[in-house]
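Please see the structure below; I have some questions.
One protein chain is absent from this view; the other protein chains keep their places.
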Amino acid sequence: MSTSRRSQEFPHLPLHLILLVYVVVTLYPLLWVFTIGFSGQQNLMIVDIPANATFLDRLRAIMPWPAHLSVSNFTSVFTEQPFARWLLNSAVIAIATTVLGVFLACTSAYAFSRFRFPGRRVGLMSFLVSQMFPGTLMMIPLYIIIVQVLGLGSTYLGLILVYSITAIPFCVWMLKGYFDTIPRELEESALMDGASAAVIFYRIVLPLAKPAVAVTALFSFMTAWNEYIQAATFMDKINMYTAPVGLKFFVGGFEQQWGYFAAGAIVTSIPIVALFLFLQKYLISGLTAGAVKG
Amino acid sequence: MKQRNSRLVICIALGLLCGVSAVAAPPVELVVWHAYRGGEAAALEKVVAAYNAARAGAGIKVTTLPVPYDAFADKITAAVPRGRGPDMFIFAQDRLGGWVEAGKTIEPIDFFVDQATKDRFIATTVEAMTYHGTIYALPLNYKVLTMVYNKKLVTKPPKTTGELVQLAKSLTDASTGRFGVAYWYTNFYYHAILMNAFGGGVFDAAGKPIINSPENVKSVELVMKWAEKDKFLPAEPSTVLVTSLFNDGKAAIVFNGPWFLGEIAQGVDYGLAPLPTVDEAGGKPMSPWMTVEGVFIAAGSKNKDAAYDFVKYLTDTPATKIMALEGRQTPANKAVYLDPQVAADPILKEFRQQVEVAVPMPNLAEMSMMWTPMTSAMAAAVQKSATPKAALDKAQAEVVEAVKLLRKQR
Partner (left out) sequence: MSPGPSRRRRFAAGMVAALILGAALSQWMLARARAQENRFRASRVAVVTVSALAEVAERAGGTGDGLRRAVAAFAGGDSSLVAARVMVLDGVSLEASTAPEDRGEKAAPRRLTQDEKPIYDQAQRLRAAVETNHQEGAARKPEIEVASSASGGLSLAAPLEKDGSVVGLVALETTPLPAAPHPDWLFSGLAVVVAAAVFWLMALATGERRTMLALVACLVLVAVMVVLGRQAFTAVSGDRRATESAVASAVTAEEGRAAKALQEVAPGGGLKPLQPASWDADLFRRPLGVIGADGKVDQAKFEQGLAAGASSTARVIGAIAVVALALLLFVGLGAASRLGATISKHHQAYTYTFPAIFGMLLLVFLPFLYGVVLAFTDSSIYTTQAPLSQVWVGLKNFVDILGDFHIAKSTAAGLVWNYQNLYWTLGVTIVWTVTNVAYGVGMGLFLALILNTKGLVFRPIYRVIFVMPWAMPNYITALIWKGMFHQQFGVINQIIQMFGGTPVAWFERPATSLFACIATNAWLSVPFMMVICLGALQSISADLYEAARVDGATRWQQFRSITLPSLKPALVPAVILSVIWTFNMFNIIYIVSGGDPEHSTEIMITQAYKFAFEQYRYGYAAAYSMVIFAILLAYGVWQNKVTKATEGI
């Protein structure tokens, strides 16, 4: 076994090959979505096989590419309905959910990670247990609580509360696990220097936990961004709908406008990809935790 | 001077406004929920605007809220029994029985409905809105399956299944994925065109399941003959597949409903014709199930009289004319088809003809527990994992059991 650095580094070419194969697997279905979106038509595409197809015929047939390029589906999505407004609502709700969810999750996760107190195990388990409830029959009681009791129907706040509470269990567990890996010595020495708990948390723990915070932020954002049934149920004003609700209009019931749906789906996935682009620098900023330990 | 004048005008206008609002009856705001979008929603908005203009003096104002279809029923179930729903909503009859049984959801309206109003509609559409002898909504439009064909491939639409089979076989080439006929024959809603032609059904007059009746078995056998022996139907059909095949010119004839017309790609020259008659059923016509959208009054509405006024308006001839021509609906109102503009519309005319042989889909609550077993039975028969009789026997047993468990003694 050589200990030289060179041999420890994997050769990059095979890695790229593996990645490229997976890129094809990942992109292939998505390319169909793009094809449908840009086709200007409303049906899901099917493979066009010529008679006595050869290998190449079949290969050409399975390539996703629209017969005619058209952006009419995209323009229709925005002109037929107040889709821009719905995107804005989604953005407001998703950002607020992310902020609230990550904040609440950080404080609880920190307590679960750093303090030993009665009820800790039960509390942590209860977050997990909450994810086990099948949602089938929760809609009516949730409606009663949010709309009837709290009077938060047709408000941003109602959905923000529901979504952040939905996202919190995962966030707490994720962050707690990550906080556990951050050495305590750092905080203890800061404590000895007279720093308050809040200062320690914001100045020392949080910066070190950036990758985990990035993951939880992404997760909270997506929870709020993609949900439609509660948004459609709690909102009684057309101006308060969110983008996923708008998307659902295209494919419900008898009529199925897949072209519009695909176009809308592409539009709604752009912010998520953008958010990921923004967050990924935190995901890979493998700077700290270990470095300070050494 | 000018400025002062305009101020004066404003003052007078304000005074008038105040005066008027002080005199007029308290304004009534009515809310309608619907699942429309696009042209259909625009047509509804137009009708609502006309209504609001006509009733401005009475202080009645109707507003609408579109709700995605997939969330519609859940939203009604959550909101309406708690008094938080709309005053009215537009929905098909398939949930009607369930809502009546659950209570606190829809308002019976036969107290309002007089004979003249009833006679406005195609009789079967009113039947669809009636549950245990009570009317719960006025029908707005109906949807039935009909025959849509590609004019490039079919010059003369077939009138009988004999002609259909002959034509379809000649147009089929499975190796290139071309089929004479495509429809979602494994789905029970679509299969009903044959089932009804044979005189079959799912519930008898007393509401008992009759899924494995000999007529039903015959209808499944016929579809199997088409798929297995005549081989002019594609495998694993679905709405998505049927639409794609038709748009790509690979299906000459499809059996589909009015919603399908909006999905046909530009450039496909299509025509409509009534569903053929079934030779195997003694020349009886294929009879599609009819789904009827009605305008319901929510049980929690505080202005039911005013709501009924709008329901009546919306289902009357002028409004349904707009819904037909601009919203592309096929109205339940009979008189609207006499309108020259509507009569000149070949599509509306064809559907009006087709609905004559349509059968209202049952509106019993138990209907919902029939789809899955029936669709399984169809699939099992077509995939040859069971004979049609055995598959339907199994479905019958499942539905009977489910009905028994639901209708428990108190």
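As written, the chain order gives the labels A and B, with residue 1 at the start of each chain.
In this text, a contact is a pair of C-beta atoms (placed from the backbone, for glycine too) under 8 Å apart; a residue touches a chain by one contact, two chains touch by 3 or more.
Please read all numbers here as calculations on a predicted model, not as lab measurements.
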Exercise. For the chain that does not appear here, which of the shown chains does it touch in the whole complex?
Worked result: A, B
For this session: Specify the residue from the set A:Ile95, A:Val205, A:Leu218 or A:Ala231 that touches the hidden chain.
Result: A:Leu218
Problem set entry | Where the unshown chain meets chain B, residue by residue | 81, 98, 101-104, 107-108, 110-112, 131-134, 174, 177, 206-207, 234-236, 240-241, 244, 304-305, 365, 368-369, 371-372, 376, 379-380, 383, 385, 402, 405-410
For this session: Name every residue on chain A in touch with the hidden partner chain.
Result: 1, 3, 8-10, 12, 15-16, 18-19, 22-23, 25-30, 32-33, 44, 46-47, 49, 53, 55, 58-59, 61-62, 104-105, 107-108, 110-113, 115, 117-118, 120-121, 123-138, 140-142, 145-146, 161-162, 164-165, 168-170, 172-174, 176-178, 180-182, 197, 211-212, 214-215, 218, 222, 226, 244, 247, 251, 258, 261-262, 265-266, 268-269, 272-273, 276-277, 280, 283-287, 289-291, 293-294
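The definition used in the following text is that only the chains that are shown with their structure count from here on.
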Exercise. For chain A and chain B, what's the span in angstrom between their mean Cα positions?
Worked result: 37
Seminar exercise, completed: Per the touch rule above, chain B residues touching chain A in the complex are 35, 37-38, 65-72, 74-75, 77-79, 82, 84, 143, 173, 175-177, 239-241, 243-245, 247-248, 257, 259, 262-263, 265-266
Exercise. Taking the complex as given, what residues does chain A use to touch chain B?
Worked result: 40-52, 80-81, 139-140, 143-144, 147-148, 153, 228-229, 232-233, 236-238, 245, 248-258
